[in-house]
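Apart from one protein chain that is not included, each protein chain of the complex appears where it belongs.
For clarity, chains are labelled A and B in written order, and residue numbers in each chain start from 1.
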Amino acid sequence: MSLSQTRMSLNDGAGTYFRSRRARVSETLWAYAFLAPSLVIFAVFVFYPLIRTAHQTFYQPGLYPDAPQRYIGWEQWTDVLGDSDFHATILRTLLLSLMTVLPALVLGLLLAWLVNQPLRGMSLFRIVFSTPVATSVAVASLVFLILLNPQGGILKVDWLTRPTPALMSVALTNVWQNLGITFIIILAGLQSVPDDLIEAAKIDGAGPWRRLRSVIIPTISPTLMFAFVILTIVSFQTFGQIDILTQGGPQDATRVIVYDIFTNRGSDPGAAAVKSIVLFGGLVLLTFIQFAALNRRVHYGD
Amino acid sequence: MSSVTFDRVRKVYGDVVAVDDLSLTVDDGEFMVLLGPSGCGKSTALRMVAGLEEPTSGDIALGNQVVNRVPPKDRDIAMVFQSYALYPHMTVRANIEFPLKARKVERSVRVERVEAAAETLGLSELLDRKPGQLSGGQRQRVAAARAIVRRPQAFLMDEPLSNLDAKLRVQTRIQLVQLHQQLGTTFLYVTHDQVEAMTMADRIAVLHDGRLQQVDRPSDVYDRPANAFVARFIGSPPMNVVPATITIDGSALTLNIAGLALDLSTKFRPEDLKAGDVLLGIRPEDLIPAEDGLQATVLGVESLGHEAHIVAQCGGHQLTARIANPRGSLPHASDVMRFAVDADDVHLFDATSEQRIADSTSS
Partner (left out) sequence: MSFARRNRWLSLIAALLMIVAACGGSDDSDDNAEDSTPSETSAGSNEASGGSGPNVEGIDIQVGDCAVDALDDAGDVVELTMWHALAAQSKTALEQQAERYNASQDKVHLTVIEQGSYDQLQDKIRASLGSDELPALAIAEDTTTQFFIDTRSALPVQACVDAAQYDTSDLLPPWIDHYTVNDVLMALPFASSTPVLYYNKNAFRAAGLDPEKPPTSFAELREADAAIVESGAAKYGLSLKLDSWLVEHLVRRADELLVNHDNGRSARADELLVDTPLVADIWTWLQDEVDNGGLIAVEDKSGQFDHFVAVANGNAAMVIETSAAIATVRALTAGNSVDPGTSGLDAEDVDLSKLDIAVAPMPSFTELTGSSQAGGGGAFIMANASPEEQAAAWDFLEFAMTPEEQATWHVESSYMPNNILAVDEPAVKELWAADPAFAAAYETFENVDPEKARGPLIGPYQAVRDAIEDGMDAVVLAGQSAADGQDISTEKGNKVLADWNERAG
C-alpha cells in the first residue's frame, strides 16, 4: 500500500473525516518550518553556548591564541566546587535572592491589592507602580548610586561601604527594579478573581485581611507561584546593580555568582565556565524544588 | 427575626436610574420574590439589602435598624449567588464553615453547626470534596448550606436556580420552599422566572425599569394584575393584552374587538368605564373556540400533549389560546377561528396609563 493511499480516520464526534498521510507529513513540515527561526535562534544563542561552556569546563586554555587546550578532566570542577570562596559566593547569592524575592512578592501583592480597590485615582497609581518595567538596570542603578554614594550621595549614608548594608542596598535596588513586573503580574491575577467570590466573603463576615488571606491569595496562587519562580531566577542573575553600585565589594560582600563569573571570564575562563554550569544546574534544581514543594498549595482553578 | 424594608430607595449609576423610588416591606418570616425582566433593578435592590451597593437616596432597614452605612459583614444576612460563589480551593466543609470562622465562632459550635447544615441539605457525604468535584445541584446546596449555617435574620437569593437544568430546577424549588418552612426565616428571592415566583412566593413584588409595579400574593397577582405589564409578565403562556374599544349606550357597556361585541355590564360599572380605546386582557385559557365571537387567523399551533397552544393573529396583534386536553383535530395555520369570551374573564387596562381599570369584583 503506498503512502498516499494510506488513510487515517479521525472521529471528532461530529462525524469522521479523512486526511491522507501526505497531508499529515506536509503539515508537520510546515510546523517545523515555522518553528525554525525560533529554533535557530535558540540553538545559536542558548544551546550552543551552553554546550560549548560545558565542554570548556574540562579543558585548560592555553595562553596565546591558537595554543592547544589541555584536557584536564574533572580537575577544574573539583577546584571550583571545593573552593571556599565559591561556597561563600553561592551563599551570598542565596542571601541576596532571599532579600530580593520575598520583599518583592510581598510589596507587589500589597501594592496590587491597594491599587485594585475601587477608589478614585487608582489608574494613576497603576501607571506609577508599573514604571520600573520601563527602566533599564543601568539607569536605575545609577539613580540609586546617586542616592547612596558615600561621597556626595543625596542620602548621607555609608551603606555601600559596609558589607551587610551594601548587600541590602543591592537587594533594595533589585526589589525596586523587579517591582514593576511583579506588580503587573499580580495585578492581572487579582483582576481575574471573580467579584462574587469577594462579595460572598464580605457577606460571610470576612474583613479585608481575612479576605486577602483565605480567599484572594489562594485564588491567585498560580500567579504568585509564577512570580515567585521568575523572581528567583532573575535574582540569581543580578549583575548590573553590582557592577554600578559596589563592583563586588566591599570586601567581596556583594560578589554574587554572575559578577564572579564576569570578573573571572578573562583571567580564569575555565573556572568561569564551571561556575556558569553550576549556576544553570542550580537554577534548574531550585525551580524543581519550588514546584515540588509548593505545587500542592497552588490551586489551578475549576 | 426581622423584616426588610425599602423606604423610597433610589439607586442611580451616572445617567441610569436602576431603582426608582422603591418602597416595599418584606414581613418577618415571609418568602418574598422580586420578579421582573433583566434590567428591572431587582438584583440591584437585593445587593443594596446585602450591603454590596449603597442607595443613592432612601433607606434600607433590617428590622428596626437603618443599615445604609453598615458594611455587609455586620448585617445579619446571608446570600446565595447565582454562580454560588463557592471558594474553589476549600472543601465543602471548609466552605460551609467559613462564615463561622470569619466571625470567630468557637470550634465546637462550628463543627456542630456545619454538620447540621450539611444534614439539612443532604451534603453529609460530600463534606470532604472540593466544589470542582460536585455537580451543579450539589454546589447550589453547598451555597445554601453556607448561608444557613449562620442562622441569619434574612436570606438573600440572587437567581439561584438559573444555572440548573429544568428538571433539577423543579426539584430544588420544592426543597427551597421546604427549607423556608423549616427555618421560618425571611427569604428575599430574586428571579426573572415567573414560574418560580408563582410557586414559591408568599408574596411577589413585580419590578419594571426600576419601579415597583405590584406587590401581592401570587393568586392576586395572577387574578388581578395591577397593570398591563404585570398582566403580560405573569402566566404561562402570559395573558393576552390587546387594544379594543368600549362603547357606552346608556347603561349598555360593550367591548368591541375583531368581530366580538361583549356586554360588560355584569363585571363593570358604568362609572368606571369611558367610551373609546382600552386595553383588553384575556388569559389564553379563557379564549374558547366557538362558532361565533372574536375572529382571528391561526398562525401556528403548538401541541404539548396535555394541552395545545393556538397562536393567532387578530388585527395587528397576536393572541394565544390554550386548549386543555385537545380532542379531535386541531386547527392549521391560516384557518380562521372564532373565540368566545366570558365577561367575567375580562381584564381591562386604561389605554394610556395601562393601569388596571377597577371592576365590580375588586375590593
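In this section, a contact is a pair of C-beta atoms (placed from the backbone, for glycine too) under 8 Å apart; a residue touches a chain by one contact, two chains touch by 3 or more.
On a predicted model such as this, the values are computed, not experimentally measured, just so you know.
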{"item": "Shown chains that the omitted chain touches within the full complex", "value": "A"}
{"item": "Touching the absent chain when the full complex is considered, from A:22, A:70, A:87 or A:213", "value": "A:70"}
{"item": "Interface with the unshown chain - residue positions in chain A", "value": "21, 24, 28, 32, 39, 43, 47-48, 51-52, 55, 59-71, 150-152, 161, 163, 246-252, 265-268"}
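We adopt the following convention: only the chains that are shown with their structure count from here on.
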{"item": "Euclidean distance of C-alpha centroids - chain A vs chain B, Å", "value": "56"}
{"item": "Contacting residues of chain B [partner chain A, same complex]", "value": "50-52, 71-73, 77-79, 81-83, 85, 87-90, 98-99, 102-103, 131-132, 146, 150"}
{"item": "For the chain A and chain B complex, residues of the former touching the latter", "value": "194, 196-197, 199-207, 210, 214-215, 218-219, 221, 299, 301-302"}
